[in-house]
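Sharing a structure here in C-alpha cells format.
Every protein chain except one is present and positioned as in the full complex.
Here the chain labels run A and B in written order, and each chain numbers its own residues starting at 1.
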Amino acid sequence: MSDFGFHLAFWSLAAMTIGGASMIMVSRNLIHAVVWLVLSMLGVAGLYLTLSADFIAVVQVLIYVGAISVLMLFAIMLTPRAERDNSSSLKTAGPAGVVVIMVMIATFWVAIDTDWGSVREVALTDQARLIGESLIKHYILPFEIGAVLLTAALVGAIALAREDDEDAAVHAASLQAELDGLEFDPVDVVDPPIPAEPESEARS
Amino acid sequence: MTTSDDTRLAMQGTIEALTSGGGSEPVVVNLGPQHPSTHGVFRLKVTLDGEIVQDAEMRIGYLHRSMEKLAEERTYTQNIPFTDRIDYLAAMSNNLAYCLAAEELLGIEVPARAQAIRVMFAELQRVASHAMANGTFINDCGAWHTPLFHMFRDRERVLDMFEMTCGARLTTNYMRIGGVAFDLPDELLPTLERFLDDMPENIANYEALLLENEILHARARGVGVISPEMAINSSLSGPVLRATGVPWDLRKASPYCGYEQYEFDVPVGERGDCFDRFLVRMAEVKQSLHILRQVVDALPEGPYLADVPLHARPEPGEAYARVESPRGELGFYLVSDGGPAPYRFHCRPPSLINLSALKEMSLGGTLADAIVTLGSIDIVVGEIDR
Partner (left out) sequence: MMEIAGLSGILGAWYDFRDLNNLQRLITEWIADWGPDWLASIVTGLLGALGILGVIGPTLLVLIWVERKVIARFQQRYGPNRVGPKGLLQPVADAVKLILKEQLAPRAADKLIFFLPPVLIFIPGILIWGVLPFGPRMSVADLNVGVLFLLAVSGTAVLVIFMAGWSSNNKYALLGAMRAVAMSISYEVPMVLALLTLVVFSGTMSINGIVEWQQQEDVIFILLFPLTALVFFFAASAELNRTPADISEAESEIVAGYHTEYSGMRFGLFYAVELGNTLVVSGFIATFFLGGWWLWGLDEWVPSWIILLAKTGAVYFLLIWTRGTLPRLRVDQLMSLCWKALVPATLLFVVVAFVERTLLISEGWDTTIALPIMAVINIGLSLGAIMLFARVARPADLRRPARIRMAGAEIGGLRAARSVAARSEEPQFQVGGD
C-alpha cells in the first residue's frame, strides 16, 4: 500500500475513533452512547489493520463490537430506567477527569519514551500462529491466570445475578430514600405523581 | 437538586418492582385485537415477567353484532341466517342447534331423511372445523403454514359439498325448522363417497408428518394443562373437556337427530394438555368419517322437510336445545310469548366458556405457551361476541 492510501485510511479511521469517542461524552442517551462507542471501536479495529495486525483487528471486532457492546446494551436494558441515562450532575466529573488526565499522561509518556526507530515494519503474515505460540510458550502463566480470573468473574456474575429478596428490599429502601431527598419542581407538587403503571413504560 | 417528572416516575416504578419481588419490571403486552394469533378480533392482555405470563386478561366484544337482540325482531325462520354468522366455521352445527330449539318450541316431528341429512352435514362440518382448528394450532406452534394448507385441502372438499347442496360454502343457512332447505343433489353422494375413500390416506399423512414430531411434542406436551375437576367446574365442553379424560359427548349423553342409531366412540385424552386436545380432534375426525359412512349406507327415503307454516306462532313457553358442535356444547334457548318472533333468543357459545379457562391454563407458562394454548382451545370470535 502506498503512502497516499495509508494516510487516507489512517486519518479517516482516526477521525472515526476520536469522533465516536467524543460523541459518547456528548450524548445523553446511554443507548446512543453505546452506538457511538461501537463506531469508535470499529475505528480502532481499522487502525489495527493499518498496522498489519489483522488478527487483533478481527478479534477487536469480534469481541468488542460483537460481544461487549451487546452485553452493555443488555446491561442498560436490564437496569431500571432511573439509573439508565447520563445524569446532568457534574458530581463525578472531577474524579473522572483526574483519571483521564493520568491515563493520558501515561500514554504520552510511553509514546515519547519508546524508541520508534527500533520497531520493525511487519508484513501481513500469519499473525494468529505467532500470537498463539507466544501465548502458549512464553506467556503461559499470565494466560492461565487470565483464564482463572475470567472463571472467577463468571462465578461472581452468577452470584450477583441471583439477587435475593432481602437485597431487593435494601435496594428499594435506598432508592426510596434518594427519592425522598430529591427536590421537585413546583409544577410536580401541583400535579400528583401518577403511579408508574408498567403499561405506560413503553421502553422498559 | 431538581429532577424531571419522568425520572421520578421511573424511580417509583423501580421501587414497586423491587418490593413486589422478582427484581424486574413486568411488561404488559397486548396481543390483539389485531394480532396474527388471536384468530379474529380478540384481545389478550398479558403481563410478562421476562417471558413468563404473570397475568392474562381477556377483552372481548370487538365483534359484537347484537345478534341476540336483533333476533327478537325477526320470525323464527328469519333467524336461521343469524346462526350461520354466530360460529362461521361451523354454520351447520349452529343451524342445527337453533332448529332443534325451535322445533321443540313448536312441537314438530322431523322426517327420518331430514334427520339423516342433518347428521351428515353436522359431521361434515365437524371434519371441516377440526381441520381448521388443528391446522391453525400447528401454525400457532410455529409451523410455516404447511400442515394448515394440507388440512385446508380437506376442508375445501367439504365446503364444495356444502356449495353443491345449498349454494353457500361458509354461511350455509341450510337447516330449516322441520328439516333441511333442499334435498341432496344427485352428485353429492358420489362426491362424499370419494371423500370418505380419500380421507384415511390423508389422515395417515398428517399423522406421519405431525404425530412423532419431537418439536411439536416439546411445544404442546404439558402445556396449557387443566385438570378434569377444574374443567368441569369451569363448564368446559367439547375436545377441551374430553382431552382431560372426561368422556362427555352430547351425541352419546343426550342423543339428538337419531345419533343413537349410529355406532361411534368418544375419544378422550389423559392429561388435558394442548397435545391431547390436538390428538382428540384428530381421533374425532376419524369417528366422524365412521358416522358419515353409516349415514351414507343407510340413508332413508322420504320427505326432507316437515310441513311447517312460514310464520309459525308457537304457544307461549320456552325451549332449550343443545348439540355437540365441533367446539363443544352449543345450546340455544328460546322463549316464546305467542308472537311470530322469539321473546328471548339466547345462545350458549362453547368458545366463550372454553376461553374462560385460558387464564387458568396459561399462568406460569411462557408467552409462547399462552399462544399455543389459545390455539388449542379453538375459539371463534364470532361465537364469543355474537
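Convention: a residue touches a chain if its C-beta (ideal position, glycine included) is under 8 Å from a C-beta of that chain, and two chains touch if they have at least 3 such contacts.
All figures in this text were calculated on a predicted structure; none of them were measured in a lab.
Checked against the full complex, the one of A:I18, A:V70, A:A96 or A:A147 touching the unshown chain is A:V70.
Those residues of chain B that touch the chain absent from the view are 27-30, 35-37, 51, 138-146, 149-150, 153, 209, 211-219, 221-222, 228-229, 232, 244-249, 252-253, 265-271, 275-276, 279-280, 283, 366-369, 371, 375. In the full complex, the hidden chain is touched by chain A at residues 1-2, 4-5, 29, 31-32, 35, 38, 54-55, 58-59, 61-62, 65-67, 69-70, 73-74, 77, 124-128, 202-203.
Here, only the chains that are shown with their structure count from here on.
Centres computed as Cα averages put chain A at a distance of 56 Å from chain B.
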